[in-house]
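Removed from the display is one protein chain of the complex; every other protein chain stays in position.
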Amino acid sequence: MDDTTMERPLREGERLVELDVRTQDVEINMGPQHPATHGVLRVLLRADGEILTGAQSHLGYLHRCAEKIGESVDWLQYLPYTDRYDYLSAMNNNLAYSLAVEKLLGIEVPERAQYIRVILAELNRICSHLVAVGTYGLDIGAFTPFFYALRERELLLDIFEKICGARLTYAFIRPGGLMNDAPAGWTDQVRAFTDLFERKWREYWDLLVDNKIFVERTANVGVISEEQAIAWGCTGPMLRGSGVDWDLRRDQPYLVYDRLDFEVVVGQGYRGTVGDCFDRNYVRMYEMLESNRIVRQCLEQMPEGEIQHPEVGLVLRPAPGEAYVGIENPRGELGHYLVSDGNKIARRLRVRGPSFSNLALAEHLLPGCMLADAAAIIGSVDIVVGETDR
Amino acid sequence: MSALLPFAAAGNGLTDWLAGLFPAGVPFWILGLLGAVIAFALIMVFVSVLAMFSTWLERKVAGHIQVRYGPMRVGGWHGWAQAIADGVKLLIKEDIVLADADRALFKIAPCLVLGAALAAFVALPFGPNAIVADLDLGVFFILAVSSVTTLGVIMAGWGSNNKWSLYGAMREAAQVASYEIPLGLSLMMPVMYYGSLSLHRAGEMQADWFGLHWYVFSDSFWLAIPSFILFFTAALAETKRSPFDLPESESELVAGFHTEYSGIRFSFFFMEEYAAMYLMSAVGTAFWFGAWNFPGLELLAGSALYAPLAVTVFVVKSMILVFVMMWVRWTVPRIRIDQVMTMGYKYLTPLCLILVFLASVWEWAKAALTGA
Amino acid sequence: MGEVLAFWFFAALTIGCALLALLHRNVVNSAFALLGTLLGLAGFYVLLAADFLAMTQVLIYAGGILVLILFGLMLTPPVTNERRFGRILVAVAVVGLGAVAFWEKARGAVWHAAAREELAAPAGTVREIGLEFLRRDSWLLPFELASVVLLAGLVGAVYIARRRFPREDV
Partner (left out) sequence: MASLQQPAAPANERSYWGNVWQAVKSTAVGLGITFRYLWSKPFTVQYPDEKLPTDDRYRGIHYLEQDLCIYCQACAKACPVDCISMDAKRHGKELEWNFFRVDYQKCMFCELCVYPCPKDCIHMGREYALVAEDRSEFVLELTTWQGLTEAQKVRVAEAEAKKAAKKAAKKAAAAAKEDKEGEEK
């Protein structure tokens, strides 16, 4: 125990942890089957009583070779596979892939298609954040907000079902435009949802986010500093929660985002330190409202017209070249790097998934926290294991 | 003779009734033992039915709060037979004892937990005459006996040979051992008001004002309401209910101390949870909400309906508090273990002490003024 | 008759569990065995018409102290080379000395209430104990002194146990 007396100067990478009594460390497996790991993620924890002294995440239980498959199927045939890496925001995945292929093809889709794409992407962002906030409540121990969130998500899924026929894996936004035009009455349904959603949003806030216990559980827990977030390549709410004002929709606008008026929500330490779990959740909460605003504006501005680029058919043969397009997914920057050799199959396909990078930092937040915080921190990263493993 | 040997003494309704059934020569202790067995059986049946009804109620409450239905299929109307089906399923399920578990402890633990919870029912006054043992110590007995469940939980967690279970057990130990203090202190306010630890006496003293002289409506209501909130919070922690359900917090510890249990042993833990909830609710009812008293009930005094109605009133009132516990569970998130301790030691205990001080001054002043 | 049976039952429980606690190989099981001993003792108090004491015994010792013992055991690293024989020897020695010291007292003691007239009356023990503790001419001073000593011990324990450890970020 002499090694651990108080007077020794701290080595690099060490910090002072205050413990009442020091005991033997316990190694404990959180996952791959565990309610708080959001899928088949395994985190090996080392704990001294309730306090964690080490954490190591083990990935790959859900690896499905998505990138390799991309190099063996047609450009269009790969589209349904993109649904499956982050299945909670499949529309955004479709969009990311389609934009990358369109960049290779050197085309721009018709304006109406762009507006519908923005609407779908933002609705899907709400959808995804609803699940994120809801399951975060579950991680903290509140069951009911999850069901309320799923209730509103159900309305969104109905909207998606109406336009594209699927409820989870859409394969709807495709290179060159959309699979289909919006059916009659669809815009009214979307408008009705946007009005309803603002009312329901207050409920989540009052029931979950504003709850004293929730605040106590999340504020000042798992704090990520601005520098740390940038250094680890965090994106999305994880980055903005730490106070970094960076949003690809505004800073590298794609589609028609530069014509829309919206705020980039940034964590401000509303209940604790900037960059804590509360802030990440806070960013998600307010992003849902901003998405709602974007959808409304799109509905107003949306023109009539074609939804598919006339020259893009079912079999694509982009000219040889490469393209990278990253878009702002609900969980951060989802980028596709594509290399074409002029064939109807990609030469190289690489995905930059947000959850993967975000999770890398998460395990470094765990040491020094309590066991219950492990659930809170992993939940606040909002990983989808389908994407970390791909 | 001690009231804790309830059936060893004359004057107890049950033993007197039994004495009438047997010839005069039968030794008294045999009657007492028989009475104890009958009382145990009654409590066991009551707790079983209670646990079944409560599981059904819990699932319905959870369902409707979460804008869904809950059980709807088994038995027809709103799945009323769901709990029975579940109970039968648990009874006929394979009883698994892990190979690496500490077999003795693993098997004793559920019995100890349930036994302690059942023993505490002895002191509950279901009605003016429906009490197994009218103990002078009343609520103190309940606190003492139900504190043994903690040991059962630790035993279960240790005996399971599972790290998650052990975490649950240690949390339970830390949590319950510290929440007994605010729980006991919050009971001091009614105890001072009644001048007795006996729940039965509390019930008798709340019978005035046409059955509405409850503690929360009395001149000490300004003490009664905060003390009840404190009591209820501590009781939630004592019964391991959300937001204090750390020993079994499923998002962190999978199922905590009973992760490895299945079948009938699991059902024992389940029954204990609902028995403990009911127990705390019943103590709250007896001390704060008028026990079996209800406006108009006294008009029936002397008739055959009176006793069953009084018991019904008491059970319904307690079940309302049980419902509130469920309602709280499906509303709030879970606290972290260090916050549980902070809340117990830095918030509940000092607040209770302040109230105890105020209550003692108040009761002393009342006594001095009225010259009692 | 009932009291006698109860007495033997509690005696068997107390001594049996005490032996189990002493002899069991696993120290945690020993601690759990102590529960039986404590409950048996509580039973004796009931037989002696000391209800309050019995309940205090259960609440404090079974529900509190024993939990703390278990806590302590689980926080301590396991002892690998323990010698059971030594423990038994010590125990026999302590019990023997105690028996010798209290032989005269123990021989004349009455172990259950029924045999003694003055205890047979219904007991309202809480009130008497409370008054005894809080009367100035009775046990007030020792009672308060004991609480101060306990508090001092508590503060000292917290002070000694609390340390600050440097930990490496993994």
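Here the chain labels run A, B and C in written order, and each chain numbers its own residues starting at 1.
By definition in this document, contacts are C-beta pairs under 8 Å (C-beta built on N, C-alpha and C of every residue); 3 or more make two chains touch, one makes a residue touch a chain.
The model shown is predicted, which means the values in this text are computed figures rather than measured ones.
A.B. asks: Could you tell me which of the visible chains the hidden chain touches?
C.D. replies: A, B
A.B. asks: Which of these, A:Pro110, A:Gly141, A:Gly272 or A:Pro354, touches the one chain of the complex that we don't see?
C.D. replies: Checking the options A:Pro110, A:Gly141, A:Gly272 or A:Pro354, the one contacting the hidden chain is A:Gly272.
A.B. asks: Out of A:Cys164, A:Leu255 or A:Ile327, which residue would touch the omitted chain in the full complex?
C.D. replies: A:Cys164
A.B. asks: Among A:Gly60, A:Gly106 or A:Pro183, which residue is in contact with the omitted chain in the full complex?
C.D. replies: A:Pro183
A.B. asks: If the hidden chain were put back, which of A:Thr37, A:Ser57, A:Asn92 or A:Thr144 would touch it?
C.D. replies: A:Thr144
A.B. asks: In the full complex, which of A:Asp206, A:Glu227 or A:Asp341 touches the chain missing from this view?
C.D. replies: Residue touching the absent chain, from the options given: A:Asp206.
A.B. asks: Please output the residues of chain A touching the missing chain, sorted low to high.
C.D. replies: Residues of chain A in contact with the hidden chain: 73-74, 76-81, 83-84, 144, 148, 151, 154, 158, 161-166, 169, 171, 179-180, 183, 198, 201-203, 205-207, 209-213, 215, 219, 263, 265, 268-272, 286, 289, 314.
A.B. asks: Could you list which residues of chain B touch the chain missing from the display?
C.D. replies: 61, 63-69, 72, 229, 327-328, 330-332, 347, 351
The rule is short, and it goes like this: only the chains that are shown with their structure count from here on.
A.B. asks: Averaging only over C-alpha atoms, locate the centres of chain A and chain B and give their separation in whole Å.
C.D. replies: A distance of 45 Å separates the two centres.
A.B. asks: On chain C, where are the residues touching two or more other chains?
C.D. replies: Nothing qualifies.
A.B. asks: Residue numbers in chain A touching 2 or more other chains?
C.D. replies: Within chain A, the residues that touch at least two other chains are 49.
A.B. asks: Which positions of chain B touch chain A when the two form their complex?
C.D. replies: Touch residues, chain B against chain A: 62, 65-68, 163-164, 167, 170-171, 242-243, 245-246, 249-252, 254, 330-339.
A.B. asks: Considering the complex alone, what residue numbers of chain B touch chain C?
C.D. replies: 1-5, 8, 27-29, 32-33, 102, 104-105, 135-137, 140-141, 143-145, 147-148, 150-151, 154-155, 158, 166, 170, 173-174, 176-177, 180, 197
A.B. asks: Could you list, by residue number, the parts of chain A that touch chain B in their complex?
C.D. replies: 26, 28, 34-36, 49-50, 137-144, 147-148, 151, 207-208, 211, 213-214, 216-217, 370-375
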